[in-house]
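Only one protein chain is missing; all other protein chains are in place.
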């Protein structure tokens, strides 16, 4: 039941899944559950039984409210209203599930969020007595209503730190105890599930003085999924079709808007290659990193993947062999040319480990197939050639 | 269902209770349970169903095996054999419950223990490939079969530390993984229940290669019982009748062998008073610390308690008033003399806060009751007088 | 000069609105201790004996420049209070609270150590530099300013010995009660090291008791690192093994921590050990007379 993007990225839970975790730690969430069809929506609305319900599109993107992804309904018209939501495109994400919840009687909105602090090597907690908008917006508009504190993970979170946060954020005295408890619970969730980010926004105070997590985010560190088994089970592939195909093969691929395909080894080298194309006036079609020590099969699979993008007019393969062997890269390319139907030109730059062997393999191949491949000496030269071939 | 001694002491669990905790963490324990009567023993023996069972007296004192507290039996004679055990005195402790267990087929005995390291401010783990005797004895006889490591509580226990311990202790390769797991579990128990000590001795390897906690200790920090609610529920008073009475009144009392009763304020002062009596050739009948800021009622209760010990021939009350007020001590003593029937002499030394008021109260009382009380100037003088009055 | 606290020490009291906190704040103020603030969450804006109360230690430090704290909060909150003080930049933390779980005491110890904060206690009577400042619950009147440093695991016994010393016309530079628990923030060696460096201190009295090997370690330190004379006292010669004598730390376990062992170690290190509190005072007078 869940999502994920690229290798090394975090696994994002849907709102309804995050809320289930919050609830298991004793944080109040609105009555309701997720539905997968209009009939299902109708059923949940009847179960809830309150006058009004909220239909919330479950899509992993911010700003769905403004994009029409959240709709008020009641037990009578919830099914029909949900029909308009199901299948709708919200900022590139298709609505396939809707969280149906009781409508809360909101008196006040607040904010609580926890994430990593990479500069201080800690865990930063943000609290605000104002909520319902992005934390960046809160920080800009209400700088004196925010409490911020970086917790040293060695010592964990102590009560005095939570108190300092609450005083700093100006949390009203009557809600001090409740917000205190929620921060402690959210921190425990962050640690227990090895999160990279968790957020309750808005943290709603109803008119009868109760606190609810009205919306929730929980992103888990991908690298920890091997031991976060519950979370790993929720994992599902997302992204574009090509990105999913890449991930299933262990290739680090991000689709971009341009027409010059890029294959390189190393993330920095891949980005630098993209940047060079841009400097020469071209536009890269993708980021693709074959990593260190790639096999010829991986190289072939990468080429296959890239040319599936119809925008791609030329591919620039830029390899600096360290652990990666140039001869294996060359073999992979020859395999790709021989076994895949591809008629777009390829610019190739090979340097480093086994460079000579690699060039020899390529030159042998080029003798028989002269027009497909352009062997260059430097990455700067390669970028220039690729832009020339790809046009703008 | 449990025991405890004095204020500030640790709460000792019975073997069968410690084993229940071990078992809940996945450490194997022998099949069996505790019994409170011979009939009960019979029933457990039948439940176990194995040829031989072990009847283990549950007393909170070491060396019960040599004292005859552990007996082999079978389903047929277990009831009758247990009759001889119930009520028996083992080193001053009466047997009221017996742990009935299957008899293990022992191939080897090892040792694992965890306790506080007060010098290094850490948690010390001891492991030995030899077990079944005191750790002190193991250390003396087999110094090269012991692994010892102090864990810094800030960083907790890491796998490499357990490996170092196992290599140091010479744990055989085939049991490495099992002992490793047991140490990690025992450490988690130590932390989770805020123990002061926990021990598996012997850690038995049966002839089919399985590891069992054949005996177990788990002592919980008394000061942590307010948040270790499961453990607090097991708490019961132990010690001599007088010690139990003292504890129920919040008085810090330890019974000793001599005939000179001692009442003082502060643990150090109480010990120093005992030591002075000893230096003068006398023997103290008890340690009794009324603490700081004692009320007159507490002083009276202390006097009542001490004179219940039939050995006591004289009481030396030695007060240096800091937070404790000499006038309140004097009032308490006068109350005790007036309301309790007591005909043994009391030596009193009062110094410090409200000394004058205290002395006046005592002198007023002495005018009417000249023979009971001896007011002295210094604690050295007081000890001399007490020994003189108490004889040896 | 004195050690740990002097007339310039600016003190906050954590838990100032509680019974103990309020009572001892008044006594410390009367003695002349510079108590600049109190801390009790939720009580900011109030006053206790004229001392302003803040919600957090950080606020109190920011407003008053305090550099020392005396802690009177209940045991369940003591570790948090120590962490808060250390985090706020307090340099000396005196924790009076008794009955703190030992696993919390471990955390307190390491937290203070990491930031080089002097932690005295817990479960201790505090620190007094007679005539200058008093951070704790001692009967301040019995002390006199002078050149004898005292460091002790026992409260009342400290007062007794200080009283005997004062009665001989001598006085104390600083008196430190390090506390009777098993895990304490500063041990004998930490305090001895300070006395060795302190101009005002000419002789040191070490008051120990049964349990642990802190006195034995101190003896080792004295024999190698101390140039000033040390006089000792050890309580618990008559304490039986296996029975805890009041303090969580005062117990003879596994043959370790006996009074005999401690006295022997100290005497081997050149420390004259008095048999009674009075004798300790007399030895101090004799030694000061010689020098």
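Order of writing sets the labels: A, B and C. Residues in every chain begin at 1.
Following the convention adopted for this analysis, a residue touches a chain if its C-beta (ideal position, glycine included) is under 8 Å from a C-beta of that chain, and two chains touch if they have at least 3 such contacts.
None of these values were measured; they are calculated from a predicted model.
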Chains in view that touch the one left out, judged over the entire complex: A, B
Contact partner of the left-out chain, one of A:110, A:146, A:182 or A:276: A:276
Contact partner of the left-out chain, one of A:15, A:196 or A:215: A:196
Absent-chain contact - pick from A:17, A:161 or A:252: A:252
Contact with the hidden chain (one of A:321, A:358 or A:390): A:321
Residues of chain A in contact with the chain not shown: 5-9, 116, 118-119, 121-123, 136, 152-154, 191, 194, 196, 221, 223-224, 226-227, 252, 254, 256, 264-272, 274-279, 284, 287, 289, 292, 320-323, 351-353, 378-380
Chain B residues touching the omitted chain (full complex): 155, 158-161, 163-164, 167, 173, 176
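Criterion: only the chains that are shown with their structure count from here on.
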Chain pair with the higher count of C-beta pairs in contact (A-C, B-C): B-C
Farthest-lying chain, centroid of Cα atoms versus that of chain C: A
Between chain C and chain A, distance of the C-alpha-averaged centres to the nearest whole Å: 55
Numbers and ranges of chain A residues touching at least 2 other chains: 155
Junction residues of chain C, two or more chains touched: 107
